[in-house]
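All protein chains of the complex are present and in place, except for one that has been dropped.
Labels run A and B following the written order; every chain starts at residue 1.
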Amino acid sequence: MSITDDEARAMVARAVRRIVPDAEVETLASDADLRRTFELDSLDFLSFVELLVNDSGVRIDEDDYPELTTTAGCADLLVRRSA
Amino acid sequence: MTTATVGTVETTYREALREAIREALREDDRVFLMGEDVGMYGGCFAVSLGLLEEFGPERVRDTPLSESGFVGAGVGAAIAGMRPIVEIMTVNFSLLALDQILNNAATLLHMSGGQVHVPLVIRMTTGAGRQLAAQHSHSFEGWYAHIPGIKVIAPATLEDARGMLWTALQDPDPVLLFEHGSLYNMSGTLAEDAGHVDIQRTAVRRPGRDVTLVSYGGSLSKTLDAAETLAVDGIEAEVLDLRSLRPLDDEAIMESVSHTHRAVVVDEGWRSGSLSAEISARITEQCFFDLDSPVERVCSAEVPMPYAKHLEEAALPQPETVVAAVRRAVG
Partner (left out) sequence: MPSLGADMDSGTLVEWLVHEGDTVHRGDPMAVVDTDKSAIEVESFDDGVVESFLVEPGTRVAVGTPLAALAPLAGAPAEEAERRLPAPPGKPPSRKHAAPPAAKPPAEPAAVTAAKPRVPKPRVPVPVGAPPLRHHAAELGVDLTRVSGTGPHGEVTRADVDRAAAEARAGARPETALVRPETVPVRPAARGTQVSPYARRLAEELGVDLARVSGTGRNGAVRAEDVRRAVEASARPTSAPVEAREEAPAAGEVPESRERSARATIAALMSRAKREIPHYYVATTVDLSTATEWLRRTNRERPVSERLVPAALLLKSAALAARQHPELNGFWADGRFVPGDDVHLGVAVSVRGGALVAPAIHHTADLDLGEVMAALRDLVKRARAGRLRRAEMADPTLTVTDLGDQGVEEVIGIIYPPQVALIGVGRIVERPWAVDGMIGVRPTVRLTLSGDHRATDGATGARFLNTVEQLLLHPEEL
């Protein structure tokens, strides 16, 4: 099942909002730093990755974490891996 | 019409109710009003005064003294596609129609497997304070709030008197609307364009931080008076107007109690097995670890409502008894 860019972004938004319920992800620039913007600590980030993995079914390794800095980065990874 | 400032009108609770009925009759020809003396006499409490002349005997119908009969007729009309407003003179008399309300109106949707809705609104007067004694003065809205399948609402302000009826008529299922007898003459200003209001949410009528006072209907103004008195001593009470007695807006109640940590429920019904008991129980269930003192209740004395003025006053919740309960809670 391939994931579209829109779907991937929605997954990112959902995952962030599960951790920071009032996060305004939609209005965030797609190159903004997610961890810094929403003050995600390493445990939050791990939960974020977990939510993305569960939602998308895509495998994400620690080596991929640098790609997950921004919404755009997350979406690219999910789209690429699901293709 | 431009967005110029909307004016206000001087009105009363009674007139606001009448205006709401008038609007419903005008806007929806499925709506009609029936009940004892609602036509020629203009309603026992003069709510429907003039409506017979305006809308004619087909739309404003006088009924015989037979609550079971005319409420049953209302249920039938609702099933057949009408939007009846049935007026019962007082809640005491509604017990004669309890079979229709509980066994028919409230259950038909369930019994028909979801096929038969009963879009009926029943209005009735409730409560004491007018020396009408033990057969015309009780507060049984809490009993009705016990029944699944109906909604129970209690307008306590001019806005709600004006705005709740229409929303209730839009509901596909039975709604009971309780008008406290002491409110009919309440006057005040209402926005000229005052319109429909929701019938689910509890309103904060006065914000505060020290204690949550839960009230509704005829008790609201007494509770607000109590809050004024308490404010003089620096106790800031948050006053909630339930508005909907069934379903209860738990979220609003708990939201308030979880920041005040204390609650006093003011309910003109009797204490035992009452709506106040239900609210108290829910607060304890949902906010136990936020409570800093036991939930207090201010209810009517458990006696048939006395006729004598001083006895009736003594039997009812009063601002002083609310103040005393708050002082027990706040300590």
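One rule holds in what follows: a contact is a pair of C-beta atoms (placed from the backbone, for glycine too) under 8 Å apart; a residue touches a chain by one contact, two chains touch by 3 or more.
Quantities reported herein were computed from a predicted structural model and do not represent experimental measurements.
Engineer: List the residues of chain B that touch the chain left out of this view.
Structural biologist: Its contact residues with the unshown chain are 209, 259, 261, 288-293, 328, 331.
Engineer: Which chain A residues would touch the chain omitted from the figure, given the whole complex?
Structural biologist: Looking at chain A, the ones touching the missing chain are residues 20, 40-43, 46-47, 49-50, 53, 60-63.
One rule holds for everything that comes next: only the chains that are shown with their structure count from here on.
Engineer: If you average the CA atoms of chain A and of chain B, how many Å lie between those two points?
Structural biologist: 49
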